[in-house]
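For this view, one protein chain was removed and the others were kept in their places.
First chain written, first letter: the chains are A, B and C, and each begins at residue 1.
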Amino acid sequence: MTTATLVRQTRPRPTGRVPDRSIYERRESEVRSYARAMPRQFSRAEDVWMYDNQGGRYLDFLAGCSTLNYGHNHPVLKKALVDYISADGITHGLDLHTDAKAEFLETFESLILKPRGLDYRAMFTGPTGTNAVEAAIKLARKVTGRELVIAFTNAFHGMTLGALACTGNAAKRSGAGVPLSHVSHEPYDGYYGGDVNTAALLEQRLSDSSSGLDEPAAILVETVQGEGGLNAASPEWLRAIAGIARRHGALLIVDDIQAGCGRTGKFFSFEGMGFTPDIVTMAKSLSGMGLPFALTLFSPELDQWSPGEHNGTFRGNNHAFVTATAALRHFWRNDTFEKDIRRKGDLLSRRLSAMAAEFGLSTRGRGMMRGINVGSGKVADTITLACFAAGLVIETSGAHDEIVKVLAPLTIDEAVFSAGLDILEESIRTVMTGSYSVAAE
Amino acid sequence: MTTATLVRQTRPRPTGRVPDRSIYERRESEVRSYARAMPRQFSRAEDVWMYDNQGGRYLDFLAGCSTLNYGHNHPVLKKALVDYISADGITHGLDLHTDAKAEFLETFESLILKPRGLDYRAMFTGPTGTNAVEAAIKLARKVTGRELVIAFTNAFHGMTLGALACTGNAAKRSGAGVPLSHVSHEPYDGYYGGDVNTAALLEQRLSDSSSGLDEPAAILVETVQGEGGLNAASPEWLRAIAGIARRHGALLIVDDIQAGCGRTGKFFSFEGMGFTPDIVTMAKSLSGMGLPFALTLFSPELDQWSPGEHNGTFRGNNHAFVTATAALRHFWRNDTFEKDIRRKGDLLSRRLSAMAAEFGLSTRGRGMMRGINVGSGKVADTITLACFAAGLVIETSGAHDEIVKVLAPLTIDEAVFSAGLDILEESIRTVMTGSYSVAAE
Amino acid sequence: MTTATLVRQTRPRPTGRVPDRSIYERRESEVRSYARAMPRQFSRAEDVWMYDNQGGRYLDFLAGCSTLNYGHNHPVLKKALVDYISADGITHGLDLHTDAKAEFLETFESLILKPRGLDYRAMFTGPTGTNAVEAAIKLARKVTGRELVIAFTNAFHGMTLGALACTGNAAKRSGAGVPLSHVSHEPYDGYYGGDVNTAALLEQRLSDSSSGLDEPAAILVETVQGEGGLNAASPEWLRAIAGIARRHGALLIVDDIQAGCGRTGKFFSFEGMGFTPDIVTMAKSLSGMGLPFALTLFSPELDQWSPGEHNGTFRGNNHAFVTATAALRHFWRNDTFEKDIRRKGDLLSRRLSAMAAEFGLSTRGRGMMRGINVGSGKVADTITLACFAAGLVIETSGAHDEIVKVLAPLTIDEAVFSAGLDILEESIRTVMTGSYSVAAE
Partner (left out) sequence: MTTATLVRQTRPRPTGRVPDRSIYERRESEVRSYARAMPRQFSRAEDVWMYDNQGGRYLDFLAGCSTLNYGHNHPVLKKALVDYISADGITHGLDLHTDAKAEFLETFESLILKPRGLDYRAMFTGPTGTNAVEAAIKLARKVTGRELVIAFTNAFHGMTLGALACTGNAAKRSGAGVPLSHVSHEPYDGYYGGDVNTAALLEQRLSDSSSGLDEPAAILVETVQGEGGLNAASPEWLRAIAGIARRHGALLIVDDIQAGCGRTGKFFSFEGMGFTPDIVTMAKSLSGMGLPFALTLFSPELDQWSPGEHNGTFRGNNHAFVTATAALRHFWRNDTFEKDIRRKGDLLSRRLSAMAAEFGLSTRGRGMMRGINVGSGKVADTITLACFAAGLVIETSGAHDEIVKVLAPLTIDEAVFSAGLDILEESIRTVMTGSYSVAAE
């Protein structure tokens, strides 16, 4: 498919009707965000394509912020879910045992844990990433008897009070309305530039009983910072952090909510790096189809919860068990999918590097989780606006939204992927050369 | 249907096979709770009935802790959802506008808000009740510039750090691993017995600048305390609390997560009481079918959020929009359902009162949200165990789990309801007269 | 001495010179307070008399807020101190052993602890009451492993962050600039009127694991609330509180900073009430001469401090050791002084009751720590202004400064005491009958 074809197909074809969005003005809170940059009303979606109610078609390079790694409404997952619902499978069962849960656990054990030599217990938290993070830090505090959690600059871990304290963004933090305590944010890998080993800085302070940095219950880290600007930590740095945690009696929590489920090329983003986290949080693409689902994994010896000590009405979403099981069976029973991701990740890397070289920019990220730093949020916003006008859904990331990030479905056809990257490249070129005008849309 | 028939139909018929539950031992966290009291693996559910994988059938008087007010897999909701999925409706769209969201908002406005004269904005939080509560208290703190939230004894508001601070239960609280701050728990209506007006006690302390009770950002209250023992506050007390909030510059937040969606006889549990909350949190039965969904409602002048200031991957679950819209249209377009609930609520009240009278016990609650205080958690557990053995799923509530609570689907057939209450009555009788032996199962 | 004589002697005799107070305007912080109500510059003081630099003489019914129980510059104490300084006694020795410290400890043991059957260890904290309170709550938290401290409405315990959290006054609290955590303020004896037993309310919430009130490390209480309005708790209530602390594993801390050292008739304000605090804080009159000095006493089994775990440059003020020892030897070697205080306390009680009866007011307090509630801070301020104009230094107390409090030196001559009370009575009469005009001064 050529770019021209793609663009032609995806460009919204206004029908002349001005869509009525007054219901949103009237009844939806000002807190809404994506809907502002993409003022369409979407009707349906399939694979990498989204359709609005005016006949427009869009290529999705956002993928629900990595929630739709297998694309929209994947037919295998969709069929499994429709069959389950049609047969009156349990929809909601609190944390009762169900067939759907048993199948998920067995599949997760046989296809994910065993082949990777991992021994984790699964805790089905409320079906949001922030809830999985809250459970993780509660458990770490309970097990260690310590309060402090070490998180990192530019980290994003969620919006409820415990997870928000671990999140770096000042605008998000200020929403708390109370001081956010019991967390210290340390510089992430590369934060002070390539010459400063920030793991060594952390080690020094933790080894110094007069540093004022208390003994931590946990170190909470993303291997790639999805919201924080697609900063990818090196395996060396992550191993150093794992070593620091172990030496100082802290638990290592990897928040794999955005980077997990294949996004970086492996099921877990930390695979093959030479360390094993004590706790792992998962959500986003875990259900495979975009259904709310979250999971906190931890070593059996850490499983010191009392029954119901952390609970929640929607823990264990049975619809999500069904689609997650189907996704694991379809994508993760052998290494075909991994190889596929790697190839596309390399393609993405080459294309972004070329764009960066052309305009003197830099790239970020790992696997199919990469972006390009265009210098400012204003420039990045203009680029994503140009992309959207050309039928490409794409978003920004980073402290100042200065990174245009590509989070295409991992299942994307390579020709379509290339065509989408052509749109991105052309948009960057137009904006960087000053020839883009907002009025163009 | 006679009790005998019901019991016969619902009693699990062991097939001789011992169900294999080793996967749970091996891979599910010790935090699981309901599965311990009801050690079955459930396969499917329809209306008020749940079926296990050994051929057993159970009448559901738990209803997902009031998440299944319309029963399991209601055919109208189920059809709407299957149609939507089959047509590749948007499953996950972050907070983008979708047809499903627009229809939900329009339906909620026309069938719920307008007829009740309520003017609220809707904020779709992460799809858990705790997230809706976190959003509510964040907003209250932001708008008022104050930190303290007043919650009540025996309150339950969720498990993430902000909501957990508002929860009364010590076992839940201790899971936090850090001190829970910025919340004061005040005595609920009737806490000190009928003679003490606890609203007056609160008023006195808030009016005294030397009481040490800081000016609150919000007063957060359940009209009936679902987890806390089915304590129902009187309209007078709730009005007094609303007045206190107004006079002291605090926002009144009604947590209607368990008591809302018709459970107490009206869509909102506070209807007709002569006050309007500033903020209302909803979840549980809002989707109608048990799908994860949560909502924080507030007056437009409080809508001071910045875009994305509180966000989350699964905010606005489109599947839930679809079933919620179908449920609103099916049950709430006129007052038939309300009248129906009232009638069943009266039946429930009469039956529980009779049981209480027989054994010198007391009842609690309102509408279809009622329970019987059997004096201790041990007795209550034995009763629910006896019920389960007779094919009735029922649970306890209260500080010491001493309340056997009836949370039947609101749609339950009255004959079936009576038959289920017969099982409960017989179980209570057997246990209270000492003729029940656990070995009986 | 007649009132007329007293008034004549004490009324300031303006010399015509306007005293220069510009240095205070220029260089002293706005935080100053007493100097505003009593705009004189004081030069010297002796016994119950203070002299300003314009030749005025004032009778002191404030006594440094109970810091000068033995009056100003008592000759015995003064001589001991001058002798010590003249002989180059150690002035500052950190926490080194000194002759002065040994003598104080031995005297305190033989004259105070032994006769009362008390077995306490002494911790010399930084020489401020707030520091003694900080040490007490740190120790209680350390020993119990709990965080929450229960303090009471209208409590005053100091201004550093830990003690301030225990203080009730909103204006003081707001100075913190951060939320004050880990403390719950419960209603003091009589707070809800005579019919409500507030100890029983506390017991109920602490016995209820779902009340939201965490298990406390300590209950911190004043037997008479000096700053909070001279509320005197009954022995029954204090015993109940002591029992609650014991049953719930909390330490009982009596803050005897203002009420101790004889103010209520005994050395400790809790003597003879049938309970023994785990921890006692002392300061104010402990040095006897107004020198900075503070002490935290606790049972030996609670002495779990590591060396230097709580320290401070001025802990163990040696000048204060000297005067404190002299004061103990002079006033507390037999029960003469106690009887003397009791007699004067009765006199005070009679006089205040008569005033209250005349004007339909009420009295507060115990021993030589009593006041009269004149209804509002405005009225109370006018009364103290009238007193000051008549040569009597007296201040207010209470949430709204509505209590005129009498804290005369315990050593005051009874005739002088009566004459001072005449001034108070006359001032109240003048103000209550509306015949007082501020211009009068």
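Here is the rule we go by: a residue touches a chain if its C-beta (ideal position, glycine included) is under 8 Å from a C-beta of that chain, and two chains touch if they have at least 3 such contacts.
Predicted, not measured: the structure shown is a model, and the values here were computed from it.
Enquirer: Would you mind spotting which of C:Gly56, C:Gly162 or C:Gly228 touches the chain that isn't drawn?
Expert: Touching the chain that is not displayed is residue C:Gly162.
Enquirer: In the whole complex, what residues of chain A lie against the chain that is missing from view?
Expert: Considering the whole complex, chain A reaches the absent chain at 147-148, 151-155, 167-171, 173, 179-185, 187, 191-192, 196, 201, 204-205, 208-215, 228-229, 398-400.
Enquirer: Counting contacts across the full complex, list the positions on chain B that touch the omitted chain.
Expert: Against the left-out chain, chain B lists 178-179.
Enquirer: Mind pulling the chain C residues that touch the left-out chain?
Expert: Here the touching residues of chain C are 21, 23-24, 26-36, 38-46, 50, 53, 62, 64-65, 67-68, 72-73, 78, 81-82, 85-99, 101-102, 105-106, 108-109, 113, 120-124, 126-131, 134, 137-138, 140-142, 145, 147, 158-163, 165, 171-172, 174-178, 181-182, 217, 257, 283-284, 289-292, 296, 298, 303-314, 317, 319.
In this text, only the chains that are shown with their structure count from here on.
Enquirer: Compute the distance, rounded to whole Å, between the mean C-alpha positions of chain B and chain C.
Expert: 51
Enquirer: Taking the mean of the CA coordinates per chain, how far is chain A from chain C in Å?
Expert: So the centre of chain A lies 60 Å away from the centre of chain C.
Enquirer: Indicate the whole-number Å distance between the mean C-alpha point of chain A and the mean C-alpha point of chain B.
Expert: Taking the mean C-alpha position of each chain, the two centres sit 31 Å apart.
Enquirer: For chain B, jot down the residues that touch at least 2 other chains.
Expert: In chain B, residues 147, 171, 181-182 touch at least two other chains, as defined above.
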